[in-house]
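With one protein chain withheld, the remaining protein chains of the complex are depicted in position.
Note that the chains are named A and B in the order they appear, and that numbering of residues resets to 1 at the start of each chain.
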Amino acid sequence: MAKTPVQFRLNGSDKAVFVDGGENLLNVLRRGVGDMSAKYGCGQGTCGVCTVLVDGEPQLACLTLAETCAGRSVDTALGLSDGPNLHPLQTAFMEHFAAQCGFCTSGMLMAAKALLDRNASPTREEVAEAISGNICRCTGYEPIINAIMDAAAKRGGGSNREQGHARV
Amino acid sequence: MLEFRKEYFKDERDDRLNEVGQPRQRQDMLGHVTGRTRYFDDHAFEGLLHLKVLRSPHPHARLRSIDTAAAERAPGVKRVIRAADVPVNKNTLLSLINFGKDDEPLLAADKVRYKGEPILAIVAESEAAAYDALTKVRVEYDPLPAVFDVEEALKSGAPVVNETYPTNAFEYHEKYNHQKLRFGDVERAFAQADFIVEERYQMSPIEHAPTETNGSIAAPETNDRFVVHTCTQALFFSLGTAAKLLDVPSNRLHFLGGTVGGGFGGKVDSLTEPLSILGAMLTGRPVRYVLNREEEMLYGCPRGAERHYVKDGVMRDGRIIARKVTSYFDAGAYTRLSSYGAVKCIAHIPGPYTIPNVHAECYCVYTNRTPATAMRGFGITGVDFSLEVQMDKLAHKVGMDPMEFRILNAYRDGDMKAHRREAHNCALIECVQVAAEKASWPIRDEYRRMNSMTGGGGERAVIPPTATDEGGRIGAGRPATSTPPRPPPPTVAPPPRAPVPAAAQPRAPQPATTQARPAVPPPPAPPPPVAPAKPAATPQHGATRFSSVFGTRRR
Partner (left out) sequence: MARHRGRGMAAINYPIGMNLGGDPSQALVHSNPEGKFTVTLSAIDLGQGMKQVTRQIAAETLGVPIADVYVDTADSDTGPHDMGSFASRGTHRVGNAVAAAAKEARGVMMEAAAEELEVNAADLDTDGRGNIHVKGAPSRAISVKDVAVAAQFRQGKTIAGRGIFLIPLSEVNPETGEMSPVSCYAHACLVADLEVDDETGEVTVLKMTSAYELGRAINPKMVEQQLVGGAWMGMSHALFETPEPYYPDTAHGPRDFNEYVMPGPGDICPHDIAVLERPAPDGPFGGKGPGEMCANPVLPAVANAIFNAVGVRVDSLPITPEKVLRAIKAQGGARPQGAPGGRR
């Protein structure tokens, strides 16, 4: 099968891969470049565990054609922390015990990041709306919503590491 | 919002601990929030192949012919795996602990018994190639009549779902088509009850729906072994199941897992590991078999449906004096774990209440649907739904507050339970009291003062004379349903064989609060000293433990 070369930036680093026609971004991330943080949950766009950011917008990697990512920036949970320094969302998820099995966590974090990047102080309803495409089967969502609200509050409170170097 | 009510049972706890009871961070949390936690599918293998199965479109059909010639020639296909390639193509999950007969093939050989049953597998260079090749397989089916309702399945003349159990019911103790529970005499008590409430409850099947679907990757390892990355909930169950089906010594399999994207009971059945390993054996390459979401939803094992008939006799003052339950667990086409769910159900009846007369039977029934399995609350959730809605109806019937009604009938330390073990460590009353208080649900002082530690035992610890019967004997034809057969002339069951716990020793007379249970009808005298069924020295465990479970030997 003919392959197409695709170059994109992944968490700030250049990547070049050959992809099959019709191959999705999730497969390219996981099997192509070895970023396993985005998960396969349904392949149908109904569970959100493969949520990544493409040029800052949340996208379902399983429904995103890899070829359409040529020349664009892709961000995954692996790039969320700044070296050893956790992103405020990661810290908040830890403090609120907002993960159990952890399988939805990467996608949930990326959906939350997309929200906070465009809306620094969301309401509880806006948080629920932003993660409404992300299935979590363990937590009942409550601690996840609390964590996102808390991260927003703490970021709004001053020491906003993100503002220094928005990565997208 | 969560609060600890440390004042309860504080005398039974030493709270001066360093680590236990502390809100420590989870060992796995950092991995979760950084996206670095590795699940079974997060392992890369050079030359990885992908396995997909062909599933039956019919709920019940004979397989007349299978033509794989075109599929084998399809691009990327490395191997087609047929039933004949499976070394030991019949198993039952609990055979590892000798419970039940082998009744399920890994790949259907002669018949399919549910829609979605795997018939063959294709191993290919990509998932797309495997799916593509599946469309090229030609199968001819002779559809057979199917049955989907548990009570229909038990009627004579119903289609036989699974020939291993020709009456469509699991066989308990090689004797009965259901598991029995007998305690006291419900019929006599019903005759004395002020009210009888009889109802039918239906529990839906439930899909576990973990965000990670079932799957595994198997790869040839050094030393002629196979490494298996798996999401199983039971590592050695899955290893043992695979070793049996593939007829390899268990130490040739190296299972790795332990970090799983949710299970809820849906990852015990070892749905993928045997085929992944067989694929790796037949191709010499790493093979990945992961259910897609549609397969997980439709053909991954669900929690089975349950139907419960509950008949209660209750007195005007709120005491329940008899409870009779007939339960049907829909196992689907194969046993998996449903046989045990029925036992767990029986042990749970009559719920957390002290009721002097209890009669229950639970059937594990085969139908032509996806095999059911365990799920969070297995054998209990549906029973609790039924019993607690029934409790609400009973409270309504006698005009009592539902909270007080629970407290009145709640089991207490020292009470005899229907499965003939003394209750201890009870806390139902306290939970009801605290929930009522938190919800500002008023209950009367006398109910607020009751507790689980006092008022139990004594006459409540007595095992009543019990009517037993031989209804539902295997070989006696299909049972009547809904209304279990009338018992033959009652016989008195022997007293419990197990030693009575120390806590069962004679206790002080009950305190004044025992208005909770005056003896109407009077609790029977202790059973006559019938000669023990067996010498007391007969071990219940130990020597017989791995040779026989419930007397049903492995085939």
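Rule of thumb we're sticking to: a residue touches a chain if its C-beta (ideal position, glycine included) is under 8 Å from a C-beta of that chain, and two chains touch if they have at least 3 such contacts.
These numbers come from a predicted model, not from an experiment.
J.: Write down which of B:169, B:260 or B:462 is the residue touching the left-out chain.
T.: Spelled out, the listed residue whose C-beta touches the missing chain is B:260.
J.: For the chain that's not shown, point to the residue among B:233, B:283, B:338 or B:357 touching it.
T.: B:233
J.: From the listed residues B:105, B:402 or B:456, report the one that touches the chain absent from this view.
T.: Within the whole complex, the residue contacting the unshown chain is B:402.
J.: Pick out which of B:351, B:371, B:414 or B:457 touches the chain that's been left out of the picture.
T.: Answer from the full complex: B:351 touches the omitted chain.
J.: Need a quick check: the contact residues on subunit A for the chain that isn't drawn.
T.: Residues 42, 44, 46-47, 97, 100-103, 125, 127-129, 131-132, 135, 137-145 of subunit A touch the chain that is not shown.
Simple rule for what comes next: only the chains that are shown with their structure count from here on.
J.: State the interface residues of subunit B toward subunit A in the complex, per the touch definition above.
T.: 25-26, 28-39, 41-42, 44, 48, 126, 209-213, 260-262, 264, 290, 292-294
J.: Quick one: in the complex, what on subunit A touches subunit B?
T.: Within the complex, subunit A contacts subunit B at residues 20, 30-31, 34, 36-44, 46-47, 49, 76-78, 80-81, 86, 90, 93-94, 97, 99-106, 109, 135-138.
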